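This report concerns only the one structure given below.
With one protein chain held back, the other chains of the complex are shown just where they sit.
Letters A, B and C mark the chains in the order given here, with residues in each chain numbered from 1 onward.
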Amino acid sequence: MPGKNNTPSKKSARKKGAMAAPDTTIATLGPAKIPSTMPFSRFVDEDPNVDIHVREELDLDQDESLRLYFEKAGPRKHTYFDPSKTKCAIVTCGGLCPGINDVIRAIVMEAHHNYKVAATLGIRFGLEGFMPEYGHNVWEMTPSEVSDIHLFGGTVLGSSRGHQPPEDIVDALERMNLSVVFFIGGDGTMKACQKVQEECLARNLKISIIGIPKTIDNDINFVFQSFGFDTAVDAATQSVQCAHTEATGAYNGVGMVKLMGRESGFIAAQTTLAQREVNFVLVPEAPLELYGPMGFIPALAKRVQQRHHAVIVVAEGAGQELCKANGQTDASGNPVLGDICTILRDEMKKYFKEQNIPLTMKFIDPSYIIRSVPANANDRVYCGFLGQHAVHAAMAGKTGMVISKMRGHYIHLPLSLVTSKRRKLEINSDYWRAVLDTTGQQAYYE
Amino acid sequence: MPGKNNTPSKKSARKKGAMAAPDTTIATLGPAKIPSTMPFSRFVDEDPNVDIHVREELDLDQDESLRLYFEKAGPRKHTYFDPSKTKCAIVTCGGLCPGINDVIRAIVMEAHHNYKVAATLGIRFGLEGFMPEYGHNVWEMTPSEVSDIHLFGGTVLGSSRGHQPPEDIVDALERMNLSVVFFIGGDGTMKACQKVQEECLARNLKISIIGIPKTIDNDINFVFQSFGFDTAVDAATQSVQCAHTEATGAYNGVGMVKLMGRESGFIAAQTTLAQREVNFVLVPEAPLELYGPMGFIPALAKRVQQRHHAVIVVAEGAGQELCKANGQTDASGNPVLGDICTILRDEMKKYFKEQNIPLTMKFIDPSYIIRSVPANANDRVYCGFLGQHAVHAAMAGKTGMVISKMRGHYIHLPLSLVTSKRRKLEINSDYWRAVLDTTGQQAYYE
Amino acid sequence: MPGKNNTPSKKSARKKGAMAAPDTTIATLGPAKIPSTMPFSRFVDEDPNVDIHVREELDLDQDESLRLYFEKAGPRKHTYFDPSKTKCAIVTCGGLCPGINDVIRAIVMEAHHNYKVAATLGIRFGLEGFMPEYGHNVWEMTPSEVSDIHLFGGTVLGSSRGHQPPEDIVDALERMNLSVVFFIGGDGTMKACQKVQEECLARNLKISIIGIPKTIDNDINFVFQSFGFDTAVDAATQSVQCAHTEATGAYNGVGMVKLMGRESGFIAAQTTLAQREVNFVLVPEAPLELYGPMGFIPALAKRVQQRHHAVIVVAEGAGQELCKANGQTDASGNPVLGDICTILRDEMKKYFKEQNIPLTMKFIDPSYIIRSVPANANDRVYCGFLGQHAVHAAMAGKTGMVISKMRGHYIHLPLSLVTSKRRKLEINSDYWRAVLDTTGQQAYYE
Partner (left out) sequence: MPGKNNTPSKKSARKKGAMAAPDTTIATLGPAKIPSTMPFSRFVDEDPNVDIHVREELDLDQDESLRLYFEKAGPRKHTYFDPSKTKCAIVTCGGLCPGINDVIRAIVMEAHHNYKVAATLGIRFGLEGFMPEYGHNVWEMTPSEVSDIHLFGGTVLGSSRGHQPPEDIVDALERMNLSVVFFIGGDGTMKACQKVQEECLARNLKISIIGIPKTIDNDINFVFQSFGFDTAVDAATQSVQCAHTEATGAYNGVGMVKLMGRESGFIAAQTTLAQREVNFVLVPEAPLELYGPMGFIPALAKRVQQRHHAVIVVAEGAGQELCKANGQTDASGNPVLGDICTILRDEMKKYFKEQNIPLTMKFIDPSYIIRSVPANANDRVYCGFLGQHAVHAAMAGKTGMVISKMRGHYIHLPLSLVTSKRRKLEINSDYWRAVLDTTGQQAYYE
């Protein structure tokens, strides 16, 4: 039985406060009895398991791990829903991310061509689309209408950030007579998704609720690489190249690039490894001091005086301890971040002036340019699988889950695991070490 | 004799205040007597003329023109300088622009391979490089060192904005024993260039001073398209596409893109024609009102209510009349522009809130990403010709001039013409009309 | 009156066999009397003229020219057709070229948004689409359907190469009750277009026949740059960069790139100027010898022995005198070209082996990759104007003409001028000289 027989870790002593072995069981709406009509398919056995060692996700120590069993993704020999009577819906929430249209396309294509479902409805502009008062139309999506959408960035459905009461959403699902709903969205959306599933359960509604986690920050727990991340890094490297061009184009030129990463610096770190011109990378996970022996500003000054140019990559959530928290949150419920880049700019200018060091500073904020491009080949393949496996899972009657790829396997993950915490860069790791080796920034600290 | 026999315009009545027919004569250091050793070349006759009708440059009326004679660019049968004793220098000033490295490369290649000059020196970091107190080294550039530089954006020589006294610059030219100096830079640099040439003349120094005007804004008088402009538009269209993706990804989504254009809106206009998703384009040449019958904010609101998304392109110098001038100037002597985009954002938010219209606003400022990319194929070809013709002109003993391409011909232009005024978009033209037809923005004004 | 008052050239002696001053008058269907309802427009005067000096087009000598008067393109104050009763059609013929979809889009948008015509029909798969026996449906194109097509290469209408009898085509125009037909196609299509217009005239049909010449080879008479050319060069430079990478990646590496150019080498020449790694460029206009003092093969061998790598760009029509003509023609009626690249490869291998020179040869034929990409920004702007001006001309009742851009002006050209001959690279020109200076290939000939 999945999620129950977790084998003990090689070393028994667990990190204090480490997460206990979680339940990996996937909820189902009922037994899948209808023989699948999928053409040509190579079915996976009913609910086979994949065993994977996890460590980071459970806050275990570096040399510890737990082996968990996960349900393998893929088409089942029997489905729970009768395709000819199944209406699906897709909704996209939160900020843009490369690959959303690829996931939408894959869902529509799989549902129509392989399962021949009755209809796939596109809900417009996020959760608002479920609320009658907004007056957004529903789009009945056909394969021909979506066949080219993967060539465009963004989401053809539109998105929004606002939250809506789970009860109202479930009312809408009932009204629309939906069997399956795919929620593409970030952390807040996954939490909403969970509540919607619970509400369905409470009402005894046979509606499959499937989440497809979307975050350009790559900070989803139990998801090693979120869709769109690879494309975002590709795009970010171009901005860093521009920053380098600007920096070397001036005496004591400094190019500063702000990249996405509210709570985790994955994009900043990976971009640094990909574009080896970065001299300092600042991420939320690593504490930031402006002055003193470990101070960033004098370290930068040292670098600039030695080499006369520098490139800095700053994840937007870096150094939040230096910003005055204003306690505001955005429409998605995320705290409004302090503007660390302006602080850095001001302090740099002040310090360099005091020290009488010339400085030419160029600031690049490519945010929307990175997140709104179409997916690259790697992400397209990935998004295709995510969409297809989401349909397989839903048709088999799974609910309250997401698709993830772990250690090369596509698996089913309970929503609870995904929302339990955010994934972060481990500062005490070979990977982060490699990032620091690339920048060489530590040589400039005292 | 060039510049003397200007024929009268077809219609004699000239616009009041229109510029008189200017002198197009190019100054020379002396007779070119040394037979050219250029291999294989097809020489142009000594100082042949090209006749071109000009109108806009002289502020003439729409249906008027003057035919001016210009010296044709190209290699001469005789040179003024003896290549084996000729030392050239190149200096790059001001902000980055695609194609600078292409021009540098073309100069070095032409000077070395075809004229076999003694040396070509790269002056580092703009005019600062001439001043001993900055301590910048001089780089003796070889063909092999520059053979790949066109694949990079920016300037391999580095740049700076500061001005230096012409006397000090000429002192440096004497010290370095230079015969030719190529100044690649903007309006301010062209004016400095002129003063340097006058100082050389005053000291009776036989130094050829050649300008290669660089402005991503495309606002150089008598130069129909400045190098890097085409590449900049290519790059800008990508930002506009991202803005469109963001705008359509939200209900009442508005994407605003700030593009270069301090005093003229060429990039904004051309990008609009290239990327037909733009709904409003604001340029310095067209007066901007925020409210009232011709007010931009209510017009935008009307558009958003009708179509639920909009893309706005703003040239950075648009609506300066609405910004409080602070009287500051930057290191190049250009006035610091008011921040029109922040004003627009604030007013939009206020107005939409008052009118109870939902609004999702995304602002993109791609500036450094546009100007620091490598040149596209079209600009590469153009920069190659500019660099080669600059060397031809210098070796023939021309001075105080720039290379321009007019009506398909490469010609010599006196520096005085180039610096006499800035080129601007003509609002009363077919071109601007086409831009407005593309946006359809006038339909939303009352 | 246009085309009649051509002023004499400055020098009277004309090249033997040079074309006489041609008639530039544009045919009209009748007087344009219906006041235009175009919103906001800045109308051009009725049939104003632009005077342009032409030389090459008429085979005049280098220092000679004729001033011809051409009708200026643009919206007229009065139209010939009543938009509410006007049905237009668009057909695309021959091979692909970047920008076709941009032209289609511009026509549909202009016709619908600015003139509000009754309908614009898309004829599928070229002239076949007019013939009932092929059974291709007609597509009534709406603005929303074409709003994104410029992001794709190729033609959304489909194309074909076959010819159809003009009478049958005109029968179809009558059956469909068309007022205007836009033919987008190559040389053969323009000739077909002319015959269709003559047949309409013979039948006294009031149908405006407008051609939009399409040729990636850039070989249209009186058209200085055909749409798609700039994009094609952009794409071609990437292939040349790859050839350079391959050539330098091996000892005595030779990269050979075949580019489009059946009878004229414009793409090959411009690509060479844009991508300065080319060492030999072979075009149809320059005779090609394999051996002897001017022989290409020994010249290449000399280069390879000196530098150990070389890049060759070959226009597909180069050296046809060396290929055995087989007398075949393709479906468009163009002669099937001999395969010069295979001859070159075989001779290279033979000669290098005889001379005991190691050789690593890489051949790149990017043809379809170049012609099927979407248009770049520059071509998009251009295609937009071509499409809009075509609609303006048609609505004003012009017929038997094409739109061209000469010396910065959009003008009307009679079809007869366009089809009278093919434009070719002038080998005896500054431009070609610059190409040869770039390659330096002449240094290797004896």
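A few notes on this one:
The working rule: a contact is a pair of C-beta atoms (placed from the backbone, for glycine too) under 8 Å apart; a residue touches a chain by one contact, two chains touch by 3 or more.
As the structure is a prediction and not an experimental result, all values here were calculated from the model.
Touch with the chain that is not drawn comes from one residue among A:V138, A:L205, A:A274 or A:I343, which is A:A274. Across A:P35, A:P293, A:G327 or A:G408, the residue that sits in touch with the chain not pictured is A:G408. Contact with the undisplayed chain is limited, among C:M141, C:A243, C:L344 or C:L417, to C:A243. Taking the complete complex into account, residues 39-42, 44, 74, 105, 109, 113-114, 150, 224, 230, 233-234, 236-237, 270-271, 273-276, 376-378, 380-381, 384-385, 388, 407-408, 428-430, 433-434, 436-438, 440, 442-443 of chain A touch the chain not shown.
In the full complex, chain C contacts the hidden chain through residues 96, 124-125, 128, 134, 136, 152-155, 158-160, 238-239, 241-243, 245-246, 248-251, 253, 255, 360, 362, 364-366, 368-369, 372-373.
Quick note on the criterion: only the chains that are shown with their structure count from here on.
Taking each chain's centre as the mean of its C-alpha atoms, chain B lies 30 Å from chain C. Mean C-alpha position of chain A lies 47 Å from that of chain C.
Shared interface positions of chain C, i.e. residues touching 2 or more other chains, are not present.
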